[in-house]
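Here it is, the structure, as structure tokens.
For this depiction, one protein chain was excluded, whereas all remaining protein chains were kept in their positions.
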Amino acid sequence: MGKVVAEVVIVPHGTASPSLGKYVAEVEKTLRSFGLRTMLTPMGTILEGDLDAVLEAVRAAHEIPFREGALRVGTTIRIDDRRDREVTMESKMRSVEEKIGK
Amino acid sequence: MGKVVAEVVIVPHGTASPSLGKYVAEVEKTLRSFGLRTMLTPMGTILEGDLDAVLEAVRAAHEIPFREGALRVGTTIRIDDRRDREVTMESKMRSVEEKIGK
Amino acid sequence: MGKVVAEVVIVPHGTASPSLGKYVAEVEKTLRSFGLRTMLTPMGTILEGDLDAVLEAVRAAHEIPFREGALRVGTTIRIDDRRDREVTMESKMRSVEEKIGK
Partner (left out) sequence: MGKVVAEVVIVPHGTASPSLGKYVAEVEKTLRSFGLRTMLTPMGTILEGDLDAVLEAVRAAHEIPFREGALRVGTTIRIDDRRDREVTMESKMRSVEEKIGK
């Protein structure tokens, strides 16, 4: 089994302010601490690595908003796992950009 | 830490037919084999239980389409984890239905 | 073009309380007012109908939490659109249950 590319979104509920950046920043620091490739986007974080390593990082990051005071956390993980050939964040984007360029 | 309610959707890509029921049925059997509360919906499966038990069931179910011949699997897990009070599938729906009824 | 089955989740951010039932109930009332088939689940609402009618209902429901005082709303729509044959909420679930029963 090779690498997966996954997207994770971790959001607290009931935090009084609509600004969630404080929580997202702490979540991001935790996700980055696991040694996986990560990419912050305006709508979440994309991770690349072995599936179990990705899930371990997400599991840890899910606890972070609770430590910051949240009482409810919504976490969404979307996994793209392809096993006929290795895919990476870069190869997925390059494949699309090349086809658009033609 | 108490129970979470979570939704999981596990879909193979690159199957010749647009009918995915065969794969979904095998995934569902696996999810049900873990002893968690489960609810099949037209758009996925809802699980209730300890977060780590839910993730263990999803992790196992994610392998099922590969065993059925799929080369690529997309899995999405959406977790609702509330820790100020215990929530269940039933209490979440009842809360909404009661407010609608008023 | 026939019917689609879709799931919608509409959640306010920055509400003081982690309890979102008040908002969800108002959203649900709006979704039900459009004459589509709807199914409330513990993780969202499933709709069945023509795609444009579904999107119109979701568009209206997305405004509801703002009217209830929210400053930020997250809305997710997941659409399953199959055009080789008509599918419904019931036919999708029956297809899976029959295969499990065998």
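Chains here go by letter, A, B and C, matching the order in which they are written, and residues are numbered from 1 within each.
Just so we're on the same page, a residue touches a chain if its C-beta (ideal position, glycine included) is under 8 Å from a C-beta of that chain, and two chains touch if they have at least 3 such contacts.
Being a predicted model, the structure only gives us computed values, none of them experimental.
Listed for chain B, the residues touching the missing chain in the whole complex are 11, 13-20, 70-72, 74. Those residues of chain A that touch the chain absent from the view are 5-7, 9, 18-19, 21-22, 24-25, 28-29, 39-44, 46, 48, 78, 80, 82, 84, 89-90, 92-93, 95-97, 99-100.
Residues 51-52, 55, 59, 62, 66, 71-84 are the ones on chain C that touch the missing chain.
Basically, only the chains that are shown with their structure count from here on.
Mean C-alpha positions place chain B and chain C at a centre distance of 17 Å. Put simply, the C-alpha centre of chain A and that of chain C have 25 angstrom between them. Centre to centre, using the average C-alpha position, chain A and chain B are separated by 19 Å.
Counting partner chains per residue, chain C has residues 18-19 touching two or more of them.
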